[in-house]
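Only one structure is covered here, and it is reproduced in the block below.
A single protein chain has been removed from this complex, and every other one stays in its place.
Presenting subunit A:
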């Protein structure tokens, strides 16, 4: 992969940046700023070379939610000033404003988190959490979860195919389809938990739960930027809070 200043930042720096956006979106009033933040995030994604995946996930995860929330607020938020009415449906000014505020915030915060996970490897993020005090066991659990999910998805498909050849029906009425659920899930769970014993033995044979400091093959380094940026973020948030509540 190409060297990229953004991608090379310490995962914690990126995480603090996401929290920083989260804080300022909640502190600043009105929807204009939050909507303006989205193009900024797009630019960052473009610069980091993840624009396509970023947009894809934003569209898939957030767009329908935002549209539905916006319509609901427009129609049902209590208010006086009716802008437009049709039968029992009335669009009120208060609802329109609240809808804009809510959707702008959800868009800004949601896409900030999506961007964070596009520009940060989960492995690096977990390692950086471990560096600041997450127990190694916790780190192992999160990482092995990520590994096990695709594996179990494949296995579920295999089991379902096998049960189909045995004659378990997966088409038909709701009841028939529901009956296919248990013969798929039960073997999946029982065979997976049978494997945990072996994994426990493997981990213990490498002294995983020994009460000593663990060494890691995977190391993260902090540059000067990584030390300076969180302080700048914190100062801006404090400044905004002071401005918002005292002026």
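Couple of notes before you dig in:
We adopt the following convention: a residue touches a chain if its C-beta (ideal position, glycine included) is under 8 Å from a C-beta of that chain, and two chains touch if they have at least 3 such contacts; residues count from 1.
In the analysis below, contacts and distances are computed from a predicted model.
Name of the non-displayed chain as stated in its UniProt record, restricted to "Long-chain-fatty-acid--CoA ligase", "PQQ-dependent dehydrogenase, methanol/ethanol family", "ATP-binding cassette domain-containing protein" or "ECF transporter S component": "ECF transporter S component".
Checked against the hidden chain, the listed residues A:64, A:81 or A:223 yield one contact partner: A:64.
Among A:188, A:220 or A:237, the one in contact with the hidden chain is A:188.
Shown as candidates are A:46, A:148, A:162 or A:241; the residue that touches the absent chain is A:148. Subunit A meets the missing chain through residues 57, 60-62, 64-65, 68-69, 72-73, 75-77, 88-89, 98-99, 102, 106, 109-111, 113-114, 117, 122, 137, 140-142, 144-149, 151-153, 156, 160, 170, 174, 177-178, 180-182, 184-186, 188-190, 192-194, 196-197, 199-200, 203-204, 208-209.
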